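Only a portion of the chains appears, each positioned as in the full assembly.
Letters are used for the chains, namely A, B, C and D, taken in the order the chains are written, and counting of residues starts over at 1 for each.
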Amino acid sequence: MIFPNPALDCLLEMALEEDIGSGDITTEAIIGEDITSQAVLLVKEAGVLAGLPVARRVFELLGGISWESFYEDGDEVLEESQVARIHGPSRIILQGERLALNFLQRLSGIASMTRLMVKKVEPYGVRVVDTRKTTPLLRRLEKYAVIKGGGANHRFGLYDAVLIKDNHILAAGSIRRALSLVQKRVGHMVKIEVEAKNLEEVQEALAGGAHIILLDNMSTSDLWEAVKLINGRALTEASGNITADNIEAVARAGVDYISMGCLTHSVKALDISLNFC
Amino acid sequence: MIFPNPALDCLLEMALEEDIGSGDITTEAIIGEDITSQAVLLVKEAGVLAGLPVARRVFELLGGISWESFYEDGDEVLEESQVARIHGPSRIILQGERLALNFLQRLSGIASMTRLMVKKVEPYGVRVVDTRKTTPLLRRLEKYAVIKGGGANHRFGLYDAVLIKDNHILAAGSIRRALSLVQKRVGHMVKIEVEAKNLEEVQEALAGGAHIILLDNMSTSDLWEAVKLINGRALTEASGNITADNIEAVARAGVDYISMGCLTHSVKALDISLNFC
Amino acid sequence: MIFPNPALDCLLEMALEEDIGSGDITTEAIIGEDITSQAVLLVKEAGVLAGLPVARRVFELLGGISWESFYEDGDEVLEESQVARIHGPSRIILQGERLALNFLQRLSGIASMTRLMVKKVEPYGVRVVDTRKTTPLLRRLEKYAVIKGGGANHRFGLYDAVLIKDNHILAAGSIRRALSLVQKRVGHMVKIEVEAKNLEEVQEALAGGAHIILLDNMSTSDLWEAVKLINGRALTEASGNITADNIEAVARAGVDYISMGCLTHSVKALDISLNFC
Amino acid sequence: MIFPNPALDCLLEMALEEDIGSGDITTEAIIGEDITSQAVLLVKEAGVLAGLPVARRVFELLGGISWESFYEDGDEVLEESQVARIHGPSRIILQGERLALNFLQRLSGIASMTRLMVKKVEPYGVRVVDTRKTTPLLRRLEKYAVIKGGGANHRFGLYDAVLIKDNHILAAGSIRRALSLVQKRVGHMVKIEVEAKNLEEVQEALAGGAHIILLDNMSTSDLWEAVKLINGRALTEASGNITADNIEAVARAGVDYISMGCLTHSVKALDISLNFC
């Protein structure tokens, strides 16, 4: 994601409208339009930053604010770190504060959780990836935060890669036939992944030419077996109820990727505040 | 919120575009347009439902789906509860599945957490309310989920009620002057709340005629004192780092409202899946 | 309203599209893109200005125009007053002229009419407020013009305050029950107003705890009675066919607010023109 | 204008959002979703109707309403006429009421004023036309109302016809040159009108081949002269501060068209209410 860009601006303008609507009646009543302030963004707990250019853009869209960052997205910060300083009309700062923080806290929460997982599996050469279980309308930003946390992105939607799931297999009659239908239809620029619940399905997906095999909700021992069976002939991805507690066990089984819905569907916002100074 | 409505449809159409984009290439390749299926929405852990009409609308916008609910938003369900059954073209079901779940899981997560808090403070006659720390673009839906969880809504944005915070007070010079400026400017249909950090500020807000006094980050003993001091002359709202652990202590202090950002900024999605049958 | 802002820009861009569409064919044929002009905005009859920042923004959105104002919104001007001077590409000035004037004339018409009413009731300490009878899509701007005329704003829509009208009362069975239903449902940041047609209803609204009582279409003598009965226990608002002719009589009855639909639904545009010089 | 159409729906959805926003909190609290009502649209003063299909569409976009009209746009109605009856969910009726009326009252106000003018000039075979002095974003609807009042439409914007005004003439050096530049540039499907302030300019416009000559702010005697001079070689349009008082005198001068900004820039809304029954 390159900042700023028209699509992000459009999203931010809708979000500003959601929060400001017909006007910030408190601020307009109390603070004159010529008053200026300085404020700092203060991270109150240790974590990984993501969303600084988004927060900055919120203020820019509202008017003439100067912004200085002391960190970049992806940086790890300690608690009580000043991450940016802004200066400009107080009205603008107060109007943009909540939205800037809502983005920054959420995205940093995602990056922080991702980094935690990444560190756990790094020794095993495994990569952590996201899913489509993102917040509606914020997928690009949330997947950007996963990258900044050190993870990688799974597909962005139903349109950019094939993932054959159980219902597709059911409809097609077999993994083999599902794969064959897909191979005939999609172009050569598209990767094909098949979800497999057991070793038999792994075998079939392999035989059918899947590029990636998603090992869904398998026990650790099945994961070991599957990896051995596949033996590098396809990429492997473990998925299904993987948490901070069991991720290392999964990684040890030798899969290439571990995908985790919780990175984006159950985010704990990083505690960040904007303080006038 | 009345379902369906044009504003929600607009939001859902953008979210469908985000997920489907140029097409569900997997489904289009494998599943013929005449194939139909039946599927159930299965809640896999106990919780409170919110978002069923949203999930339903996702499918309706995609085409001819029939929908039957066995529960309503606000209902408590046990784990492994079937909450709805849908029937229609398999392509439609598969295309809408993820988005419907992303909404339903998030909103039910909010309702479930809210209900938990509500139950803790019910004996004390205290109401749980939300904040503006919502997901950008989803505020209406998230505040709807808070209602379904048994909570109440704080203001919807900067536009519909006054909340005088420390920075406003700083700019105005005093709580008294901030209140006076606001009272002159905003219409008679607007409630006015003042944030107070200590008893002195409480006193000043009271004297200035605030309708509600937000007792910010106060110790439990200060809360007791503040409530006593206010003595029904204004509504009281406690706020600041209130969690499941300390909420009862806060409630016992006798405040009227407790507002909690975590209801919406750090949601744990309720585990729900869509199963073909 | 803070100028400029993204929501206003969006409105103005739609309005420019409405007027310019595929292009100003007259101007493009006759006037070269390098020709510049100076022009003044001339108010041709006495009145109160509103909409100068809107007019200015129209030109800014079209390109490189310099703008100098000699007055501010809310100022009273005499006939034949030059209120602003603009300089820039003639094409831009000609393309923006009509839209800038359409806004400025309408908003100034609202401000002028409001000021007239405000002056009539000022001696009685009564405030003039608007209604929801505004031009579709222009409500924010029209309510802004009411402010600039010296009036205050009633609620902005159905979402930001409660107004219980006869149909709600009918459906609920009684004012008491309607109030009770509302009090249970809406949050603590919301004001509640009840429409009363006679003293009995006033009594009931008062007993039910309404914050404001709207005295609808009452005779002057009933207004006197109602105000006496309420005696400061709720705010009072007179409404219904109040005009320049009878507004003083209403104000004398001692109500706090007078709301007038005609401020926005039957506006006489202030006569303003743009003259090249 | 053909009803309904996607462009109108888009406009109405924005207008509904403006009024309803996050929800009709009064109605949602008091009126159950299964309650239905019947209501009538009652015109309280004599006038000409315009906007019935718009009002109807407002309710349709909100949900399942049945609508029966007793009149059509363009009909003259007496005071206290029931013009339509609607039936459906009370919530929907209450949510749509204000917007439907805001459109219907404004458009009927335009149609009524237009009809008044049309009747005054009918004996002289003169047609009344509108201008671009319409409410931003509502031009199509307002020009539709002029038609329903018996008037005709001037151009819809800067894009669909040429009107050479004084500033164009100034820039071109002469009417002749302005006309020549335009004739070279615009296609054969475009009409060309020139504004003339005196007989000399009329002469020049005529010589240059203008299709229509706008006689701007001329005295009645100059109008007589101009019409005589033109003698059918171009269409004639009188414009500039024409009111109900002087319109007949202008018409008697023999012009073909009279254009009036006040039809749309200074509308008096027709008094219409929606009554439950």
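Here, a contact is a pair of C-beta atoms (placed from the backbone, for glycine too) under 8 Å apart; a residue touches a chain by one contact, two chains touch by 3 or more.
Please read these numbers as outputs of a predicted model, since none were measured by experiment.
Visitor: Assuming the 4 chains shown are copies of one sequence, what number of copies does the full assembly in this structure comprise?
Guide: The number of copies making up the whole complex is 6.
Throughout what follows, only the chains that are shown with their structure count from here on.
Visitor: Among the other chains, which touch subunit B and subunit D together?
Guide: C
Visitor: For the sequence-identical pair subunit A and subunit B, determine the rotation angle of the Cα superposition and round it to the nearest 5 degrees.
Guide: Here the rotation carrying subunit A onto subunit B measures out at 180 degrees.
Visitor: Measuring between Cα centroids, which chain is at the maximum distance from subunit C?
Guide: A
Visitor: Between subunit C and subunit A, is it the same set of residue numbers doing the touching on each side, over half shared, or a different set?
Guide: different
Visitor: Just the number, please: Cα centre separation of subunit A and subunit D in whole Å.
Guide: 52
Visitor: Measuring from the mean C-alpha position of subunit C to the mean C-alpha position of subunit D, what distance in angstrom results?
Guide: The mean C-alpha positions of subunit C and subunit D differ by 22 Å.
Visitor: Please output the residue numbers of subunit D that touch at least 2 other chains, ranges allowed.
Guide: Within subunit D, the residues that touch at least two other chains are 20-24, 28, 95.
Visitor: Give every touching pair of chains, nothing left out.
Guide: Pairs of chains that touch one another: A-B, A-C, B-C, B-D, C-D.
Visitor: Which residues, counting only subunit C, touch subunit B once they are in their complex?
Guide: Those in contact with subunit B are residues 127, 129, 152-156, 159-161, 186-191, 193, 212, 235, 237, 256-257.
Visitor: Could you list, by residue number, the parts of subunit D that touch subunit B in their complex?
Guide: Checking each residue of subunit D against subunit B gives 13, 16-17, 20-24, 28, 33, 61-63, 91, 95.
Visitor: Under the touch definition given earlier, write down the residues of subunit B that touch subunit D in their complex.
Guide: Within the complex, subunit B contacts subunit D at residues 1-2, 4-7, 10, 139-140, 143, 156.
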